[in-house]
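The other protein chains are all here in position, but one chain of the complex has been omitted.
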Amino acid sequence: MKGVEILSRDGTARYGRLTVDDTILNFPSATDTTRLFPALNTRSGTNIPPIEDPDFVSRFLIRDGEQPIPLHIHAPVNIQSGDTVITPNWHTLLSRPRDFCQLLDQLKASTPPDTCWYLPGAALPENAAILVHAGFDLFDYIATDLATTQEKFCLPDGQYPEKVMEEGLCSCQGCLSGDLLLHNRIALDQELARIGRRIRDGTFREFLEGRCRTKPEFVSIMRHIDKSDRMEQYCPVSRTVPFLATSGDSIHRVEVRRFADRLVERYIPPVADVAVLIPCSAKKPYSLSQSHRKFSQAIGRRAHELIMTSPLGLVPRDLELCYPAAAYDVPVTGYWDHEERYQITNTLVRYFTRHPYRRVIAHLDGDARIIAQDAADQAGFEIEFTCETDRLTDPASLQALSEALSGERKVKSHLVRGMISFQFGYDLKAPNLEVKGSYPEQVVKRGRNLYFSTDPAHGLIRPTFEGWSLIETGYRVYIDEFVPQGDILAPGVIDADPVIRPGDEVLVIGDKAMTTGRAVMSADEMIRSSRGVAVRVRKVKKLDGQ
Amino acid sequence: MKGVEILSRDGTARYGRLTVDDTILNFPSATDTTRLFPALNTRSGTNIPPIEDPDFVSRFLIRDGEQPIPLHIHAPVNIQSGDTVITPNWHTLLSRPRDFCQLLDQLKASTPPDTCWYLPGAALPENAAILVHAGFDLFDYIATDLATTQEKFCLPDGQYPEKVMEEGLCSCQGCLSGDLLLHNRIALDQELARIGRRIRDGTFREFLEGRCRTKPEFVSIMRHIDKSDRMEQYCPVSRTVPFLATSGDSIHRVEVRRFADRLVERYIPPVADVAVLIPCSAKKPYSLSQSHRKFSQAIGRRAHELIMTSPLGLVPRDLELCYPAAAYDVPVTGYWDHEERYQITNTLVRYFTRHPYRRVIAHLDGDARIIAQDAADQAGFEIEFTCETDRLTDPASLQALSEALSGERKVKSHLVRGMISFQFGYDLKAPNLEVKGSYPEQVVKRGRNLYFSTDPAHGLIRPTFEGWSLIETGYRVYIDEFVPQGDILAPGVIDADPVIRPGDEVLVIGDKAMTTGRAVMSADEMIRSSRGVAVRVRKVKKLDGQ
Amino acid sequence: MKPIKNPEEPLAIWSGQDYIAGEIHPSVTAIIRSGGCSWNRCKICQYRHERFSGIKGDELTRLMYAQIQRLKEQIEKINPHVVKVYTSGSFFDPLEVPKEIQDHLIELVKGKTLIVESRCEYIDAEQISRYVSHIKEGGEAGNIYVAIGLETTSDKIREKCIDKGLQYSDYLKTSEVIHKAGGKVKTYLLHKPPYLTEREAYDDMITSIQNIMPSTDLISMNPCTVQRNTHLETLWKRQAYRPPYLWSVASILAKSPAHVTCDPIGGGQARGPHNCGSCDGMILDAIKDYNLNADQELMLSVMEMDCTCKNEWEYVMSQERSWSMPLTR
Partner (left out) sequence: MKPIKNPEEPLAIWSGQDYIAGEIHPSVTAIIRSGGCSWNRCKICQYRHERFSGIKGDELTRLMYAQIQRLKEQIEKINPHVVKVYTSGSFFDPLEVPKEIQDHLIELVKGKTLIVESRCEYIDAEQISRYVSHIKEGGEAGNIYVAIGLETTSDKIREKCIDKGLQYSDYLKTSEVIHKAGGKVKTYLLHKPPYLTEREAYDDMITSIQNIMPSTDLISMNPCTVQRNTHLETLWKRQAYRPPYLWSVASILAKSPAHVTCDPIGGGQARGPHNCGSCDGMILDAIKDYNLNADQELMLSVMEMDCTCKNEWEYVMSQERSWSMPLTR
């Protein structure tokens, strides 16, 4: 009996369950792999370094048909869902972050997602987080035991000389009994347990942000992965937890890039020829903050409100509920570093080039004002400033803002169209929809029919079947001829719109039933996996007479 | 009996010993402070928030003359060396990083350094590092016990719901016995023990880089402190451990700023009118790397070699041993972010404006090349590029570099003058000095007299008494009429050159003796402290007949 | 200054029930905009923003008269036994409530129980006894309760934490004056002004209630709420203040040797007395019931209930210190 089920994902990191004969193991975890996979004991003389030429590999690679199945970029092999794979000797690649990431992306692309990835001889408390982030699931105690022989005391923040054991840096069983080997193994187990918890909570990236600072190579790996297509595939569209942008690397997260891309490429703004740029607020959604109440009052709906912010760049008022606009938190010191400036300017230029306004008014101060001016210069439009004092919320400043807009017509708000264009890449052209409810909990109705509701916890629009009937294309998952009982499992998925990412609202279509729900996997994973929940089902509608 | 001795420092963080009656306590640490300081139990009704107006404070602040002595920005009080002070209710300031740092800088400036700083009700495993970094030494279990009542499981990376206790995230005594209160206290104790170890090892900042990512406020505090004069005062001039630049914040560290400032303001380059910009190498010092051997061979001493690098900006060949030039390590991905570009360009512009060359040749590629061009444009000089292929170390590129220099005269090297100008801000004009030894271990002699030696472990020049006689001003510490037995203690220091920072080579001058050694404290701390080693003595010379 | 909307309407007026001297009576309560409290310094008070600023003399009289007319209509409609008229200041301060208005109100409540509030310095024996006899002209059941914002019997706390400009001894004297004049005394206590730990505030209420029992006929305890544009709000925004736990409020009521009425304004909200959010409603309901039925068993049973936040409250009660507070938000 063997089997692999991915139970939770957070980006490229996974939490799941491995079954090997009678043993059931949750991962990420470390174990004595030679006991779990006896074939490992009979693989002497099989060494192939991860970077070897194809000819050598083809001559000397030995396959015994047993688990874990060795992977090598020059030795394609047919891996099944549920297999455990091993990347032999890959611990030697850790000092070469670029190769490590590139080769791993290649291997991952040619292997079903619901496989368990065993990286031998590498795991230490200090690198466990980055290894799991890279996509590894299973580890051994080889590296920690080796560290023990080297009289190294291992912690997630690095290695210390053994003597620190007496200083109270840890108080595990190993430390209490003076057993360094036990301490080092426990330290690894604990770290992996924390990582597993973080993955399930959706806060793994925030954890990694701290953990990766131990060694420059770890940061390099994180940065390479951030740029990869794989991360784009696996990064969820929403989380229900805060998005903490606590380092310069946060601005390069997929969530931020995706927000800017969707803003520029998908989002359809309301019909307005005046835009006002205003600063963000600590409170989210912005419009519940005191400062934004004042800004909005002064603007009086006579312009399209655009919030300038780091790291997201630009958040139109009607997207303020969208993840991570309502979920992020960022250290504020008043200084915007030049990478922030560059990325944000870039987003502004792209946005305003795509969506020109007759007037752009910036109710901004400090660095934000400079960035807006830069963007205006680059995109080639005029910008008006309305901050009169050194506080944007001073009556004089608000007065100036209000006066700048005198005579401008009211903009027709269209919460739903903006959010739907952003989320589904679809231009909703349904008249007579009414938005009701107490912000941010909103429902969209026509008469007594409910079409959409906002889901502020996720920062998404939730369509009903009626809602989906208005969104004519995209975000469909196709299943076989069955009526789903409970959630949609991956083997039941025949096809899925490639744009689907974990967390997306999707419409599941089969011959016997339609289903609304939320994707748990990306389209790629749904299609290539044979186990696990693909779509968490909200409502099922049987299709009669078919 | 009371007393405070600071035994180690790493920036603004301290490790030391507190004596209260019979109790001796190493800090940073947490303890039941009401037992240590019974006066705390009799201070009911004394509440004053840290931000209150001066009038209220003057009317209602109550002083009982006991330890710990309450501090308030509006209630100046005469604090003695050895006192323990308390910043009442400052846990409420943690969500206001700017105020927290500003007020703390004010209080620290008016209090002797060798005092123990007690921050009540604040310490948790997640914030211990940033609190110690801010300059606090002593904590209690109030916040951890409170978290226990809230069913929070505390770890350095944040708080989890109590239920995770069963998941193996920790295996301390508390976890083993299901005692959350005990776990939370142990977690804090462990974290403080790790911090203490890190301070003594000089690797605390690297630790903090990871720890601070838990909450945006912590990052804000770190950034504020990085900009403060206090950090500049306390930040050591050298360390014997790697300088890991693992986040975007590294470029704002005092060490980096100081390097650039000294490069521009102190450093005297050799007489050369041609400069070659070359890239850095992973191996340090650079000149021991294969690539730099090739570059240097191609250059053949016909130009001043300047290494362009992040985060330091620019390292002249003759400063490559200076801290942190020989000690840093940085994640490499090929992408230079715009803050790096900005800071490095800035350093280049400042350097080349101060030190114009007839020709500047850039043997660079990729982003580095763009940065050099930007700097040249801004500083207004021409730049020549000599990279012919896509690899700087290709024979063709090296050939081009060599040919670009054909006909140029050899530059006279002057290791000592450059390093001395950089380290001591002094223009050494001593002829006939000879540099000997096997690089990087060098000695500077004239005949049989030893003047200076390099100290590659610290990245410093070590002068002998003869060497000091050539450096006529600066870096002097003045002591009383005694012959030092062992190290120079702070109470013995009468005056010290204000530029002295921890780790600096200094000359100690008294009526009875002269001493060479290394400063353990900054000048400010030497002068204001009454305990602790001020200068680690290397050699003592009795002055006869005085 | 924003112009006042509807200056001829009371700020609020409503009818309800009040528990007085062992019985429940129908009541009408009116909050009347007045010339404003002359003291106007209390750290916790927002009412100074609800006054006729700069309006004096005849115009003030006219506007207040108009408001009293609305009250009159209510009284005529409902015929309550109890009439409460609050000016957020001192009813007996002629600069705040012109003499004509005072006299006019007395006429309206003959035979009824009138409750007005005032600082001590405006309370005059002669005037009180005149008002008492006027009211009793309408029936012996009629009387006047003068409500005094003592807040606490600790002069130290009152000075530092509230800045009330009142000594406990003033209160004791005034209470005697009122009683001698045939009037009755209602005393306001303030539960947890700023600068006090949860425990200090709790103990202060227990002590204050015990102290004032001989001097007062009614006790009303106000758990402190963070009102806009007060010094307290500044403290609260700076994390320097946390309103009392409802556990503390309930516990005081459960322990009190006298019936204490209590209306936790903003109860359950961040700015008002609150617990964790899940048990707040239940406790607020119990307090509301207790106000009318004085059934202390009810409050005792509340204190026997459990909630995840009760441990936190107990910890705060025992461990919060003057130099390490507030521990929670």
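Residue numbering begins at 1 within each chain, and the chains themselves are lettered A, B and C in the order written.
We adopt the following convention: a residue touches a chain if its C-beta (ideal position, glycine included) is under 8 Å from a C-beta of that chain, and two chains touch if they have at least 3 such contacts.
Remember, it's a predicted structure, so these values are computed and weren't measured experimentally.
Q: Omitted chain: which shown chains does it touch?
A: Listed by label, the shown chains it touches are A.
Q: Which of these touches the unseen chain: A:T149, A:S438 or A:Q485?
A: Residue touching the chain left out of view: A:T149.
Q: Pick out which of A:P49, A:P76, A:G178 or A:P395 touches the chain that's been left out of the picture.
A: Candidates A:P49, A:P76, A:G178 or A:P395; residue touching the omitted chain: A:P49.
Q: Which chain A residues touch the hidden chain?
A: For chain A, the residues touching the absent chain are 40, 43-52, 59-60, 70, 86, 88-89, 91-93, 95-96, 120-121, 140, 142-143, 145-146, 149-151.
Just so it is clear, only the chains that are shown with their structure count from here on.
Q: Roughly how far is chain A from chain C, going centre to centre by Cα mean, in whole Å?
A: The answer is 53 Å.
Q: Measuring from the mean C-alpha position of chain A to the mean C-alpha position of chain B, what distance in angstrom results?
A: 35
Q: Could you tell me the distance, in whole angstrom, between the mean C-alpha positions of chain B and chain C?
A: About 58 Å, centre to centre.
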